[in-house]
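Every protein chain but one is kept in place in this view of the complex.
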Amino acid sequence: MNNQRRTVLKSGSGAALLGILASAGIITPGMALAEWNKAAFDAKSMADTLKALGAGTPTESKDVQVTGPDIAENGAVVPVGVTSTLPNVTMMAILIEKNPNALAASFTLPEGTEANVQTRVKMGQTSNVYALVKSGDKFFMATKEIKVTLGGCGG
Amino acid sequence: MRLNLTCRLVGAALLALATGHALAQDAKVADELAKYREALADGNPADLLEVRGEGLWQEKRGPKNASLEQCDFGLGPGKLEGAYAQLPRYFKDTGRVMDVESRLVHCMMTLQGFTFEQATKNWYSKPGTESDIEALVTFIGAKSNGVKINVPATHPEEAKMAKMGEYIFYRRSGPQDFSCAICHGQDGKRIRLQELGNLTTQAGAGEAMKTWPSYRVSQGTVWTMQRRLIDCMRQARWPEPKYLSDSVIALETFLQKTASGTVMATPGIKR
Amino acid sequence: MAANPMKIRASNKDGVTEVKVLISHEMETGQRKDASGAIVPAWFITELTAKHNDRVVLGAEFGTAVSKNPYLAFRFKGGAKGDKVTVSWKDNKGETRTDEAAIA
Partner (left out) sequence: MKLKFALFGALTATIASAALAQSSEPPGGKYAKEAEQMFRNSFREDNPKYWMRRLDQDETMKLCSQYRDNPPRKIGARIEQMNRESIRYPVDGKLIGDWKEGEKLAAVGTGGHIGFIQPDPAGRVRGGNCYACHQLAKAEVAYGTIGPSLQHFGKLRGNSEEIVKYTYDKIYNSNAFTACTNMPRFGLHNWLTPEQITHIVAFLVDPESPVNKD
């Protein structure tokens, strides 16, 4: 465990060098696959967000899952993921109903990348969290409630 | 009489059912909480600070354009392996009991030529303002990973500091009548969902001390032990003691002495 | 403030490469107030791209709800020990950073 950590950190220092190369313009950052979807990230409600993503009314599916624990000890960091067993998944997104803007993150999956992505999000309060998946040209969705709990000392 | 008995039996059964349900709910909460903590542990952002700390350790900085690599934390100049685990300790050259942070600041002043104000200006980070001390302490702390905490406090000055730390630990005051002991003087308690170590026992103090410095997800940064203890006092609704003040070092000495023998596992990650 | 390096872990098992990325970034929501009561402007990563050698294996778009010091984990088919995994991000201020790691 200890050793493994060290190795990782060593390779991290190597990465620092690459960062310098990047900032010097020797290596250019990879091009994004699409322009950042401002309309979708600015949308407030679930419905408006889905519309901006072109997802219309997604079908609820058992083949889509919101992964991660049901309880967050702190809303600043909530581990959430999306997985799906549907074929030809090209896009996935995480939506949090009660956040000021529902859309937290979206992912574009080229062929060969598994429909299984995890990240960490902020949640202002206990809320339903939605996983949106595009399979072929259809959209599917799953949901679960994640409870955000308070700490004891009063912040 | 018979009716009474039946009633009681039914009552007991109902109570058992209710308790059973409550227990099941508590067990589920505990389960999900464990999953939450596990998910955070795999990918601790403290590692980002550790890398930055390593860079700062080696970088020539300050008016004297020197690195910190000759800093002596008690095991000899530049010897970092296990250094954190044996602090605080008495240093002959300053005639004081010092913790990792006061010693680090001492080195930034003596080796690199920074003033105290320059060295401690950003002793903790704010959003948008990084703290070199947080990064350096994360790096130095990790060099004691796997090492046993060893603060026997045998030097008379260390023994005195530990005793004074004990005094502060039990000292009640403020609008909530708090002392450290209120929350951290018993086994098996929790505040909301957070387990509270009994810091008067080796097991409890060890469990608490071994993971610091630790990434606080609520704060989005690593907290050093100074920050941790100063914030405990803030949470007790007291004024904040000064950074590196003897009160904080005394508490650290008391806690590290109690925790001695516990294997360090830092940086940790907490709510 | 110059961006700090990412921490990228990539490991291959049974023909599938798992990538875990930690990024140093403030991810300021644009809704928080500072001590003087003024709104702190939003500052967050908007786009991220991950490549295996020269092939894109993941594109991501973030909003302000992604946590400070973002974490990302995903899996793709293929990849061999020693291959390069490169991750690049761009934030709403136009700052970018690229780091790489070898698959273990």
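Side notes on the structure shown:
Letters A, B and C mark the chains as written, and numbering starts fresh at 1 in each.
Assume contacts are C-beta pairs under 8 Å (C-beta built on N, C-alpha and C of every residue); 3 or more make two chains touch, one makes a residue touch a chain.
Just so we're clear, the structure is a prediction, and the values are computed from it rather than from any experiment.
Put simply, the missing chain touches A, B once the whole complex is considered. Considering the full assembly, B:I191 is the residue among B:L23, B:I191 or B:V263 that touches the omitted chain. Across B:C107, B:I168 or B:V222, the single residue that touches the chain missing here is B:I168.
By the touch criterion stated above, the residues of subunit B touching the omitted chain are 22, 25-26, 29, 124, 160, 163-164, 166-179, 181-183, 185-186, 188-193, 196, 230-231, 234-235, 237-242, 245-248, 250. In the full complex, subunit A touches the omitted chain through residues 71, 147, 149-155.
Throughout what follows, only the chains that are shown with their structure count from here on.
Centre to centre, using the average C-alpha position, subunit B and subunit C are separated by 29 Å. Between subunit A and subunit B, the centres computed from C-alpha atoms are 32 Å apart. Here the spacing of subunit A and subunit C, counted between their Cα centres, is 11 Å.
Listed for subunit B are residues 47, 51, 217, 220, each touching two or more other chains.
For subunit A, residues that reach two or more other chains under the stated contact definition are 8-9, 12-13, 16, 76-77, 79, 120.
On the side of subunit B, the complex with subunit A involves touching residues 29, 32-33, 35-37, 39-40, 47, 50-51, 54-55, 142, 145-146, 190-194, 217-218, 220, 235, 271. Across the interface of their complex, subunit B is touched by residues 1, 4-7, 20, 22, 24, 26, 28, 32, 40, 43, 67-69, 71, 73 of subunit C. Chain contact summary for the complex, subunit A toward subunit B: residues 2, 5, 8-9, 12-13, 16, 68-74, 76-77, 79, 120, 149-155.
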